[in-house]
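Take this structure, written in structure tokens, and hold onto it; I'll ask about it next.
Every protein chain but one is kept in place in this view of the complex.
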Amino acid sequence: MNNILEIKGLKKSFYQLEAVGGVDFEVKEGEILGLIGPNGSGKTTLFDCVTGIQRPSGGDVFFMGKRITRMKPHNIYRLGVGRTFQLVQLFPGMTVLDNMVMAIQESEGTILSRLFQIDESKDVRRAIELLEFLNIIHLKNEVAKNLSYGQQKLLDLGMVLMSDPKLIMLDEPMAGVNATLGREICERLVELNDRGCSFLVIEHNMRMVMGLCHRIVVLDYGKKIAEGSPDEIQKNEQVMAAYFGG
Amino acid sequence: MFIQLVVSGISIGAIYALVAIGFTLLWQASRTVNFAQGDFLTVSAVLMFILVCLGVPFILALLVTVGISAVLLGYVVKRGIIQPLIDRSHTTIIVATIALSFLASNSISTFWSAQCKPFPQIFGMTPYRFGSIILSRQHVWTIVIAIALILAINLFIQRTKPGKAMQAVAQNREAAKILGINISSVTTMVFVMNAVIVVFAAMLIAPVYMVRFDMGAQLGLKAFYSATIGGFNQIRGALLGGFLVGVIETFTSAYISTEYRELVVLVVLIAVILIRKEGLLGTEER
Partner (left out) sequence: MANRSNNKPIVWRLLHWGIFLGVIGLIPIIFGGNSYYMYVATLIGVYIITIMGLNLTIGYTGQISLGHAAFMGLGAYTVALMTLNGYSFWLALPLGASIAFVAGLILGLPALRVKHHYLALVTLGFGTVIYLFLSNEHEITGGFSGLPGIPRPSFFGINLSSNIAFYFLVAGFLVVLTIMMLWILNSRWGRAFKAIRENDMRAEMVGVSLLAYKLLAFAIGAAYAGVAGGLLAPLMKFIDPTAFPVHESFWFLIMLIIGGSGRFEGAFIGAIVVMLLPQFLRGAQQLYFVVFSAITLVILIFWPTGLAGLSDVFFRRVLKRNPPQLTK
């Protein structure tokens, strides 16, 4: 199996604090990889570095064999890396439908064609399909900031699905989402995964992580302390110590 | 000639540096880019001038101006204008300070005077002589006072408790909040501090520029340039930037052209932005 994402010696420091301190791992094609670790262990910072939001202080990131270290976030996105955010990031003053279409429009055509493209029915249809699936179709004309937190979270996920990315990075998708919905989201993720989409998922909900992920990487203080199948991780003493204070 | 130019460049640069330090402090504490900084200076100069004309002794006039400025340009501006806008975009705050600048300068020209008024030569006229070198009293005292002030500001920030709180807020607002620092009151303190700094800058520049409703406009812009060239989030950046802009400007007007000294400074500015976007001594910000 090929690696869709390779992270090599990735480092990021803020002033003296080393948030990510030389991490290596890879996401294989078609895999759901879990990324876990205690609060403040550098998971989100790692996501930020991979997606170009933050400049890594060292190391390299490869996506499908292409070096994407220090590329601009929009170019990384267009290569097929979608992500959600721990704190939902939407366009609060735009309607749900506009948020959804916004997530795809820049991946199509040229900048000039975007000025003259009138017919958006294809994208709108896709958006409506996804909104129906996420059960927020009735809100399609509502402004995003009027949605409840859970609904915003769903919209965030919907936006990522719009452009059919090859790799989806989810930062705590289950936080603040009720259990029923959580299960539905999991099902949908598995379904997408069956169609060949790879995932890198940060999650604190261990039940979900263990059930969903093929493999798990554990971070602690910015370092990788373990990697392996859910069973192996559950048996790993170092991991337990990191989590439950050893 | 060369030495005189350097001294005069440093003296004007010292004033830029002073105003620029106020500027960067505001930026660090509240992400305010204060386009009214120059007009703060004008307001202070006009106040001082009015008091002196009323026969108030100079030192007293200075102190009273410091008081009024601290309240009006520090406290009131922070609480009344910046505070309500602080969670909106940078653009909103910039527009607000521009409106404030407009309000200040036009109020002065409407309700006071649109004429130039000569400010008393507080440092005296007879120049100092060091051998063959003749230096203007104004220049020498400007440099001395400005540097003393800058040292005092630095000491305040490094050594005192409120100064350390300021640093904490500047470096990491979130962390500062967790440490129990009241960000809003630190910011207010910084505004007051800036208002006081500006009064001293006004005192130094007024004898040179004369008092007029738009005397601060160029100065505010230069301070902004200085802060950007030197580095927006560093006091020493503002310092270096101020001296650089002052010297470049003085030499450009002496050897190239008075009209286009603005252009030369702007070119330097753009070059710095292109080469090192944080400014010469600045550090990367989030």
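By letter and in written order, the chains are A and B; residue numbering begins at 1 in each of them.
Criterion: a contact is a pair of C-beta atoms (placed from the backbone, for glycine too) under 8 Å apart; a residue touches a chain by one contact, two chains touch by 3 or more.
These figures come from a predicted structure and were not determined experimentally.
Among B:Cys116, B:Ile134 or B:Leu263, only B:Leu263 touches the chain that is left out of the view.
Annotation: of B:Phe58, B:Phe102 or B:Tyr128, B:Phe102 touches the absent chain (contact as defined above).
Checked against the full complex, the one of A:Gly9, A:Pro92, A:Gly176 or A:Gly211 touching the unshown chain is A:Pro92.
Only one of A:Ala103, A:Leu134 or A:Ile216 touches the absent chain when the whole complex is considered: A:Ala103. Only one of the listed residues, A:Gln16, A:Asn141 or A:Thr180, touches the absent chain: A:Asn141.
Listed by residue number, the positions of chain A touching the unshown chain are 51-53, 72-74, 77-78, 83, 85, 89-95, 97-98, 101-107, 111, 114-121, 124, 140-141, 159, 163. Mapped onto chain B, the footprint of the missing chain covers residues 33, 35, 81, 84-85, 88-92, 94-96, 98-103, 106-107, 109-111, 114, 217, 221, 224-225, 228, 232, 259-260, 262-263, 265-266, 269-270, 273-274, 277, 285.
Keep in mind that, in the parts below, only the chains that are shown with their structure count from here on.
Work out the mean CA point of chain A and of chain B, and you get 46 Å between them.
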